[in-house]
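Only a single protein chain was left out; the remaining protein chains are all shown in position.
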Amino acid sequence: MGELTPQLLGLQLVTGIALGAVYALLAVGLSLIFGMLTVVNFAHGAFFMVGAFLGIYFQTLTGSFALSLVITPLVVGSIGMLSERFLVRPLYGRGIDYPLLLTFGLSYVLIESMRVLFGIEGLPSSTPAALRGSVDLGIGRFPLYRLVLIGATATVVMGLWLVIEKTRFGLIIRAGSRDPEIVRVLGVDVAKVWLLVFGLGTAIAGLSGVLAAPTRAVNPEMGITVLAESFVVTVVGGMGSLMGAVVAGLLVGVVFSMTSLLAPEFAELSIFVLMALVLLVRPQGLFGKAGLMG
Amino acid sequence: MNDLRGAPTPLLTPGMTPLLTPALTLIARHRVVSVLLFLLVFPWLMPYEALAVNILIFGLYAVGFNLLFGYTGMLSFGHAAFLGVGSYLTGISIVHAHLHWLLAIAVGVVAAGLVGVIMGHLAIRTRGIYFSMVTLALGQVVYYGFYKAERWTGGENGLRGVTVPAFKFAGWTIDFTNPVTKYYVILGFVAIALGLVSRILASPFGAVIEAIRENEKRAAACGYDVARSKLLVFVLSAAICGLAGSLRALHLSVVPIDSLHYLQSGQAVMMCLLGGMGTFFGPFVGAAVFLYLEDVVTTLTRHWMAVVGTIFMVFILFFPRGIWGSLIARWERATTPSVPT
Partner (left out) sequence: MSAPPIQSQATNAQADILIEARHISRRFGAFQALTDITVQFRAKQLCAIIGPNGAGKSTFFNILSGAIEPSSGSVLFQGQDITGLAPHEYARRGIAKSFQITNVFKQLSAHENVRVAVQMRHARFDFFSPRARLAGVAQTAQELLERVGLAGLGQKPAGDLAHGQQRSLEIAMALAADPQLLLMDEPTAGMSPEETTVMMDLITELAAERTVILVEHKMKLVMGICKTLIVLHHGQLLAQGTPEDIRANEEVRRVYLGQG
């Protein structure tokens, strides 16, 4: 292990926050879908993976990372909406495990589809040319892409918060999370809301895939590890809480990153240790409501 | 889990039932013996013996899983941990500690049970979907742990050399390299395990776990310590899946790292659902169908994962009772005299 300079720590911290930003986005998407539809999307990691693949594909096709950032979530969200409409919706009312199981099966199909389209090895991923290199922020040099990732995530989360708090659609989401029956009674077309929320949640997962692609290997199996990790974030933060998803996501990212630096052997295990601690001390998660799920 | 009350289309016509009912009732009452009689001749029905052995092993795995999922209503996505721990600890006992193979199996089962105690203690603090997420995550912990402990487990390459030398037993020479012999030895263990599962289900505790599945709050109001009961069934389920793992190590002579992977956990879920949760024999049927199908499909296409995923989704949407479960439901409908409401 080399010297632990403040620069090194700072760098690792930023990497951790960038990783955490991806986790936060994933957890937000999961939480949205669960809050509104009471469905745990076991295909969430797969949608992330699809986003990563399509992100690279569209970037190669159009030559623009920015364009791919817009197109990919729309495509992934559409796949999500089709899935909700034809696969998940028939299962409402059958018990909480059925939609979960269905999305699990869906993940298999999504993984294999990417293998068919792009090969079993995956795709090479690299940072877009315009975003390479590092930036001097006065306190040190940091990789530009990581900063962009953090910035993009913050923007999306902020935008999402605005939609949820300030718009009518957001009001429906908040009401529906608390009491789906009331929303129906009030004459809202719940089916349409579910469709859009599922689309939104999966689109966010796809977006996080596009953003994450330059920072890791892109292969059909990447969604599986990320699924476990997003579940850790959800348990730590508490399901159904936007704040919880963001805080827990960042926390988990930083824990992983710092452990990679200080005790690399235990890096993967560290986040699960964190989860175990939360389970022992506060089973409902840091921001979760007691009795809801724990 | 709700049931699907569709229009009854009896598999058995009313005319057939007088003949079949007594026979089927007899079979149902002595389910373990019936299953074992069937399994005695099973290898001769399969294209090759290794597939039959696999079906035995994964049938047991699915039955162990079903104890928790179908009967208690707890959907775990981390059960590969028990299969894998059983395999690895048995393998390590033989390869590194040079223990007798029977002792190695015992070590595998106990180890799986212990892991079940730890995982259960953490996971049972949560309910419903949280439980599924936590068990998935904890299963990954076990995966990473064994992956990294290369010196013991062989890491990415898995553990090799889990061989049992031929030995004499009651005048016979038992040689594991003979697939038919291996089948019957493993059948012996599976028979004992199935007998145990049947006893559990028929015991007072068996009624308790079904009550918990139906209505946890109600079970608690009756005076049952739900958390402790859940932990007990979790550990029993872990031990049975651990035995399946131990047997698998002896069968393959290697322990692949994928034994602990999340997809292996998912396989238990799929087999159970395909066959029929909440039925004794269903998971076995599910395992048999799953493995047979895999055998056939992988010769036709590389895209087995898409095929099985699609089949699984179709079953969830249209046949949630599974193959065996649907057959049983049809038989019950055909034999129960209709009561005018």
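For reference, chains read A and B in written order, and residue numbers begin at 1 within each chain.
Following the convention adopted for this analysis, a contact is a pair of C-beta atoms (placed from the backbone, for glycine too) under 8 Å apart; a residue touches a chain by one contact, two chains touch by 3 or more.
Since the model is a prediction, treat every value here as computed from it, not as a measurement.
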Neighbours of the unshown chain, displayed set only, are B
Which of B:30, B:218 or B:302 contacts the chain that the document leaves out: B:218
Filtering B:113, B:206 or B:275 for touch with the omitted chain leaves B:206
If I consider the whole complex, including the chain that's not displayed, which of B:39, B:57, B:191 or B:236 touches that chain? B:236
Residue by residue, what part of chain B touches the chain that was omitted? 3, 199-200, 202-208, 210-211, 214-215, 217-226, 228-229, 232, 236
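One rule holds in what follows: only the chains that are shown with their structure count from here on.
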So how far apart, in whole Å, are chain A and chain B when each is placed at the average of its C-alpha atoms? 33
So, in the complex, the side of chain A touching chain B is made of residues 34, 40, 87, 90-91, 93-98, 100-102, 104-109, 111-113, 115-116, 224-225, 227-228, 231-232, 234-235, 239, 265, 268-269, 272, 275-276, 279-280, 283, 293-294
Touching residues on chain B, where the partner in the complex is chain A: 1-2, 75, 122, 125-130, 132-134, 136-138, 140-141, 144-145, 148, 262-263, 266, 269-270, 273, 303, 305-306, 308-310, 312-313, 316-317, 320
